[in-house]
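A single protein chain has been removed from this complex, and every other one stays in its place.
So that you can tell them apart, the chains are marked A, B and C in the order they are listed, and the count of residues begins at 1 in each.
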Amino acid sequence: MKAFVMQQIGRVAVVDKPIPEPGPNDAIVRTTAALICTSDSHTVRGAIGDRHNLTLGHESVGVVHRLGSAVEGFRVGQRVAVNAITPCYVCDNCLRGFPSQCTQSLGGWKFANIKDGAMAEYFHVNQAMANLAPIPDAVPDEKAVYACDMMSTGFMAAEHAAIPLGGSVAVFAAGPVGLMAVQGAKLLGAGTVFAVENVPRRQELARRFGADEIVDFAKGDPVKRLLELTQDEGVDSAIEALGAEETFMNCVRATRPGGTISNVGYHGEGEFVRIPRLDWGVGMNDKTIRTGLCPGGRERMVRLLRFLETGRVDPTPMTTHRFPFAEIERAFGTMDRKEDGIIKPLIRF
Amino acid sequence: MKAFVMQQIGRVAVVDKPIPEPGPNDAIVRTTAALICTSDSHTVRGAIGDRHNLTLGHESVGVVHRLGSAVEGFRVGQRVAVNAITPCYVCDNCLRGFPSQCTQSLGGWKFANIKDGAMAEYFHVNQAMANLAPIPDAVPDEKAVYACDMMSTGFMAAEHAAIPLGGSVAVFAAGPVGLMAVQGAKLLGAGTVFAVENVPRRQELARRFGADEIVDFAKGDPVKRLLELTQDEGVDSAIEALGAEETFMNCVRATRPGGTISNVGYHGEGEFVRIPRLDWGVGMNDKTIRTGLCPGGRERMVRLLRFLETGRVDPTPMTTHRFPFAEIERAFGTMDRKEDGIIKPLIRF
Amino acid sequence: MKAFVMQQIGRVAVVDKPIPEPGPNDAIVRTTAALICTSDSHTVRGAIGDRHNLTLGHESVGVVHRLGSAVEGFRVGQRVAVNAITPCYVCDNCLRGFPSQCTQSLGGWKFANIKDGAMAEYFHVNQAMANLAPIPDAVPDEKAVYACDMMSTGFMAAEHAAIPLGGSVAVFAAGPVGLMAVQGAKLLGAGTVFAVENVPRRQELARRFGADEIVDFAKGDPVKRLLELTQDEGVDSAIEALGAEETFMNCVRATRPGGTISNVGYHGEGEFVRIPRLDWGVGMNDKTIRTGLCPGGRERMVRLLRFLETGRVDPTPMTTHRFPFAEIERAFGTMDRKEDGIIKPLIRF
Partner (left out) sequence: MKAFVMQQIGRVAVVDKPIPEPGPNDAIVRTTAALICTSDSHTVRGAIGDRHNLTLGHESVGVVHRLGSAVEGFRVGQRVAVNAITPCYVCDNCLRGFPSQCTQSLGGWKFANIKDGAMAEYFHVNQAMANLAPIPDAVPDEKAVYACDMMSTGFMAAEHAAIPLGGSVAVFAAGPVGLMAVQGAKLLGAGTVFAVENVPRRQELARRFGADEIVDFAKGDPVKRLLELTQDEGVDSAIEALGAEETFMNCVRATRPGGTISNVGYHGEGEFVRIPRLDWGVGMNDKTIRTGLCPGGRERMVRLLRFLETGRVDPTPMTTHRFPFAEIERAFGTMDRKEDGIIKPLIRF
């Protein structure tokens, strides 16, 4: 089969690999659609260290090709979505309720990290009974694929933000995860959603996904603006969806005492991420900082896919580009360089 | 009446002041016992800005001297304890469930901050119906006075730490608040409590209040030691009870993914408090950072006083020194310079 | 002033009463709009015992007429909404976080229960700083009045129901509170909302407020139908919005293990309300039964009014009838007898 791999830091290629074999609890899925994620670029640049011929990708859907001997409840040929995070569900961290930290910090993230990813004609799914999710008939693959990471991560950002019913939330950065955080905040009863973003196309999408107000940081200090917009109180909750220290600090600054900062951005640089001391109430003003990593598991995926089935959520306006898998290298390059106003490129197999 | 005041930054004195008058919802309490808090020293050094002839102190008990016209449920002459934090309970932040942030960040802290404190022969209590707590007959003043701040703050540290039943917690620094955090962790079902402390007398008190193991940071990196003691997993929860950046960073480092860092230390220096990025899982390993300020209110005080009444908690081993109010300046100096192994000095009126 | 009172069990009248006087923490509001609630009928029929010349009503808005000497932050002439529940916020139950149980079970409910209600030209508001909520300019009185009880109670029903994001919920009975529970469930991220109702007009309104599916109990056992609609799993959450034992039992039956039954109906009859033992997992299947009473307080009211201000919620399709206050007796009779397809009658002053 063909697989899109990271050959070493800074180099990608399409190579031939054998179709993977399932262990007793595993499944093999034949890929039908996938999305490229910015974190693939991070990986290729060396964010998590070097890798050799490791298949990239973690946002893919497909059909069941083979099932392990102990797997029940699924059948070959069934359409399935697989979350970017595939926990074992039996280790200590999983049993504690933190499956995204399966066995170790961030250990639920296995695709393109500790095993081959899903940007290949076939991919391997561990603990298949918990990690395969049936796709409803009414949901096409190109929609379902958004449940794998973008919806799950963005909605988690909103769930962690503890937004009071009718409360206010600021989402910092309206990239794909931030846009889904905007959508999630709206789904969860936010009264006012502020999207902090300066790119017009992303601002427009933010409005489409439910932002009540755009705060354009190119036009002035976004914290000052958020305080103005909230009668100097600050927002109930802030979501960091970029992964930058300055943005994180602005989240702490813009949040009122007792509020929650929900971090979902991948902080890829520096030894430290700083908290502004006074805005943090010298460590005593009841602000809470939450973090998390894309929650996986069939049960959640089924709930996410339901929003696609009923039409209440439609993330496909984020699909700015489409490529066949044969052009994966060109697609990756476009995404890597953020050319042509790209937000999410869809890959068809 | 005599009052112990901050005349200006760096200068304290005993001065004469009129006995305060109650508004309709207030009470005036005649002081019988008080404790000096390290934060009084911070205040005098200018941590919250300059003050002129502001009475110090926020850990006092006494008897009701006068009651406002609208106050019901109390009587003159009744023994009462008053928490360091005296919220209004009717502003937005109070109604949101964050009374320690009454009207603004840290705004529940009124004594010796925005009004005269309680280190005087009489002191004023706003919203008396909610902020006066009857002291049970069996509890002497010198015990009850520990409920005002030390027990409430230390126990909050443990409550915020979300320690699983039988789980592990590291308390960083065994000063008075840290010691009460150790006690609180034990009360709340911790399986293993580690106290990080190097002063022998405080180590001994930590054991007395329930620490299972002392981690002496003078003998080696406490994070490394905590990892050894937890089979490289880290602790479920960490409590910062010092107010130092290094200690805070060690809390993040020592906590396992999915765990909670409960900050209760007053961070008095620097523009920022840094989070170590990798130990924080690049912002994605489900670690939560909570903060808070001494919870007040009669209802909580009654629950704290019950522990003193039944003898389940006895904080008086922390009372290393006793002074009459006439010697308050000497007492303050001893505490300010942390001389003579002082932990908490009790002032009798 | 004119007041609409319960003279004794079974008898109502319009009488003259003096305009009430404010104590130091109180306000007097001149009424501009009000709604009649079914619970007024219950009261008149004797559900909470006899009352003599007690003013009825608890869903009113108006303008500030007078303010007590200790009230700050409001001004005479200001448009305000007042929740049906007006807690003191300083008693034990309020401090514990249960203001609707102020001083005693259901004790936050003061209007038309332990003091004169709000169906009069003027009404008295205790603890005014916490219980008056400014109405935004863009929100007319006839919308704002829905925040006093219908929205607050209905949304609480959904908040207590602990609906997972994308999960399913069944709302039993689409009266005004049930309709607002449907709206609340939708606001809080329900994936599928089932409304159990047989009256066509109410079914239609349920759809308008967000119900995905109507379960008509006149056409068959609603529990059986809900199980069919959920592949025999049952719903994640069920809301009892009627106050009938059979409906409550159906909530327990229709909810899956681990789910939540949120009771908001007023159970007015019988000595007991029965739980079906086997459907309750013989007391062991992790089903939770929550209850509650309309949450009040300015801070919540402000959040509710925001939904009206932004237009995200519009409850006025429930206003089936309008009367001037001069015709309050006719209005009450129509509501009492549930004539003419009445849902909520609006009273203008």
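Following the convention adopted for this analysis, contacts are C-beta pairs under 8 Å (C-beta built on N, C-alpha and C of every residue); 3 or more make two chains touch, one makes a residue touch a chain.
Because the structure is predicted, anything quoted here is derived from the model rather than measured.
Q: I'm checking contacts with the chain that's been left out. Which of A:G154, A:G297 or A:P315 qualifies?
A: Answering carefully, the residue with contact to the hidden chain is A:G297.
Q: Tell me which residue among B:M1, B:L188, B:L227 or B:I342 touches the hidden chain in the full complex.
A: Reading the full complex, the residue touching the unseen chain is B:L188.
Q: Of A:A13, A:V76 or A:V90, which one is in contact with the hidden chain?
A: A:V90
Q: If you put the missing chain back, which residues of chain A would it touch?
A: 23-25, 69-70, 88-92, 94-97, 127, 129-130, 297-300, 302
Q: In the complete complex, the non-displayed chain touches which residues of chain B?
A: Considering the whole complex, chain B reaches the absent chain at 155, 159, 164-167, 184, 187-189, 191-192, 212, 300, 302-304, 306-307, 310, 312.
Q: Touching the absent chain: which residues on chain C qualify?
A: Those residues of chain C that touch the unshown chain are 92-93, 96-98, 100-101, 104-106, 164, 233, 240, 243, 248, 256-258, 263-278, 280-293.
The definition used in the following text is that only the chains that are shown with their structure count from here on.
Q: Over half shared or under half: which fits the residue numbers at the contact of copies chain A and chain C, same or different?
A: Looking at both copies, the contact residues mostly coincide.
Q: When you check chain A against every other chain, which residues touch at least two of them?
A: Within chain A, residues 164 contact more than one other chain.
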